[in-house]
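Below: one structure in structure tokens.
Every protein chain of the complex appears in place save one, which is left out.
After this line comes chain A, so read on.
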Amino acid sequence: MDKVMNIRNGVILTFIITLLLPFIVQSQYVLHVVTMALIWAISVYGYNMNVGYVGSLSLAHVGFFAIGAYTLGLLTVKAGWNFWLAFMAALVLSAAIGFLVGLVSFRTKGHFFAIYTMCVGFIIYLIIDKWDSLTGGVRGLIGIPHPAPIGPLTFDTLTSQYYLVLFFLAVTILVAKRLLHSLLGRTFLAVNNSEELARAIGISTRKNQLLSFVISCFFAGLAGALYASFVRFIGPDIASIVLGFEMLMYLIIGGIGTLAGPLVGTLLMVWLTQSLQFLQDSRMVLFGPVLVLLVIFYPQGIVGGITNHWRKRRKRSDLKHSESKLPKQVPSHRVNARR
């Protein structure tokens, strides 16, 4: 029971810290980096709802991030739409394109699904890069407006944007949590567990895979739209495969399929990336082995590793309790039944 209290206290503490962060941290630069990290975290949460819950490894996630960003950018800059209308459109379009892509790509399975979606991601990148007249090509798109004020709330300072991103991240985490504990979430886990078995108890696997894919694309689009309005400049590199793999790395390090994993992984990796900046690209020489070790020893990432450790400890103490109470016969009987 005290374990549960620890988790709850931890969550409350984290929440308070994040709420007070702009007052604690005076440096604009740090706040900027943290806000960026929270935006990545939203995207990684979306990623987790597909890769972690249903278990289909899509490599097109970053493409939908870019679709969200470019939809917002183009609609506000070139079409002159109202910001929040364009924001909604970005979410809807990401999910809609996700639906169409999912319809086709879920005809493939396993490795082929990963390869197929990687191609989709690359095609999205190419379209953005080459369609000069629409997207501005390599020059990118500049002058994306700040989020428009909602009533008395304005979003033209860094602090206010931080809170806006934090709000969306909180919503994302809540959705992820509700999803995980709902029947739909358990259905996703069932599909992840064994497609065949899921089908045998009457779950339409294709439908659920598609649904989780669309949800993940929706959150990728949300993160993309927030990114565009925060950085106010977007180029084709936000659809690059490299960025996609970076998101995957955040997810794996934090803990695939866990609730806190995306946040932990993203914050940790962004912090590491920032503090090891003097190493430049040779950071990857460091990250690579760390990632390999982590996958070998903690396939469920940092969060998964910690919860497993707790569970084992609790089980061990439970076992000690029960062993002292039960007569010696019981274990041998258990062996028989298993045979």
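We adopt the following convention: a residue touches a chain if its C-beta (ideal position, glycine included) is under 8 Å from a C-beta of that chain, and two chains touch if they have at least 3 such contacts; residues count from 1.
Criterion: contacts and distances are computed from a predicted model.
One subunit of the complex is not drawn; among "Amino acid/amide ABC transporter ATP-binding protein 2 (HAAT family)", "Succinate dehydrogenase / fumarate reductase flavoprotein subunit", "Cysteine desulfurase" or "Heme lyase CcmF/NrfE family subunit", its UniProt record names it "Amino acid/amide ABC transporter ATP-binding protein 2 (HAAT family)". Between the chain not shown and the residues A:R199, A:R232 or A:R283, the one that touches is A:R199. When the missing chain is restored to the complex, the residue among A:R186, A:R232 or A:R283 that touches it is A:R186.
Residues 183, 186-187, 189-190, 193-194, 196-197, 199-204, 334, 336-339 are the ones on chain A that touch the missing chain.
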